[in-house]
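The other protein chains are all here in position, but one chain of the complex has been omitted.
Here is subunit A:
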Amino acid sequence: MSDISQQLREQILQARAGATKLDIRGGASKRFMGREPQGEALEVGRHRGIVSYEPVELVLTARAGTPLEEIVAALDEQGQMLSFEPPCFGGNATLGGTLACNQSGPGRPWGGSVRDQVLGIRLINGLGEELRFGGQVMKNVAGYDVSRLQAGAMGTLGLITEVSLKVLPKPGETLTLVTETSMAEAVRLMNERAGQPKPLSAACWHDGRLYLRLSGARSAVDATVRQWGGELLENDVAFWRELRDQRLGFFDGDAPLWRFSLRSSAEPLPLEGDWLIDWGGAQRWYRGDADRARLDALAAEAGGQVSLFRGGDRSGEVMPAQAPALRLIQQRLKRAFDPDGLFNPGRLYSWM
């Protein structure tokens, strides 16, 4: 529970003076993501603690190194939650890393992503300046949205030291329906049902089974269960948690894990291998041998993109290629925040 932001700032200033590169680490739970880390460790894990939490305002502010589990526990006491259900990856994931890597769990299409729920941040840029963007209120359109810009930047724009989030009440009731069905049929059903005004809160398909989670007022959940039908899944909380933290059997082993982010209704892609479909069809996990160019082409046809999420060769590019103009904009933005290229060099792209 301590504020070590001055120490972190000192280290950044020293790195700048000595032309050292920095490798930002919170709980080190996502070292497998992105390209191979390089540089001297900038440890944020000790910069932790909930700074303020106002349940009635639906706002929580915590230091970047705060473990998600600590935040979730504090919210739980007040009957609230992080609606984006971030993966804890074995318990060490921190708030800052979750935002930097834009990590959200099964509830994402309905409860929003971490990026959606962020209200403000504190950030130390590459000049060692401590900056504050956004705030602790739901609406704030003064200045550019630097807080949300961080989502997916993987720390390349600076060191996030504090995050304010919108939190939400927990639903009164949660139940999960399971139906045996094919992948194609599941994609259709997930999308059709998401188009109905029902309390759907997660939709996943794997190994011939479609899982639909319903969350909301008890009466609404019960009525929807009767209308839609299907088996009730026992111990469904554990199922969604294991899916969220990537601990289901599907995620075992060292085979490369590909992540597709697509139009939710896209037809199953013609690729041999094992699939797990989450986010109502919008996030699809694939394990199988694949030629990158073919994957990219299929992803583009389905309105999205594909990245090498875990495993495989991490010295090459793991994120989808950026169009030249977007690459240029991101390089310029990088320079605008971190002119000496101190933070996480090459972690997101070789050219950043």
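To be clear about the criterion, contacts are C-beta pairs under 8 Å (C-beta built on N, C-alpha and C of every residue); 3 or more make two chains touch, one makes a residue touch a chain; residues count from 1.
Everything below uses one rule, namely that contacts and distances are computed from a predicted model.
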{"item": "Among \"Glycolate oxidase subunit GlcD\", \"Glutathione-dependent formaldehyde dehydrogenase\", \"Sulfurtransferase\" or \"ABC transporter permease\", the UniProt name of the subunit that does not appear here", "value": "\"Glycolate oxidase subunit GlcD\""}
{"item": "Touch with the omitted chain, as defined above, among A:G45, A:P67, A:P320 or A:P345", "value": "A:P320"}
{"item": "Candidates A:A19, A:V56 or A:A293 - the one touching the absent chain", "value": "A:V56"}
{"item": "Contact partner of the left-out chain, one of A:Q11, A:T161 or A:S264", "value": "A:S264"}
{"item": "Touch criterion as defined above, residue of A:A73, A:M138, A:V237 or A:A297 at the omitted chain", "value": "A:M138"}
{"item": "Residue of A:D76, A:E129, A:E231 or A:D274 touching the missing chain in the full complex", "value": "A:E129"}
{"item": "Of A:G208, A:G303 or A:G316, the residue in touch with the unshown chain", "value": "A:G303"}
{"item": "Residues of subunit A (touch criterion as defined above) contacting the omitted chain", "value": "54-59, 79, 102, 108-109, 112-113, 115-116, 125, 129-133, 135-146, 148-153, 156-157, 168-172, 188, 191-192, 194-199, 216-220, 222-224, 260-265, 279, 282-283, 302-305, 307, 319-320, 322-323, 325-326, 329-330, 332-333, 335-337, 348-349"}
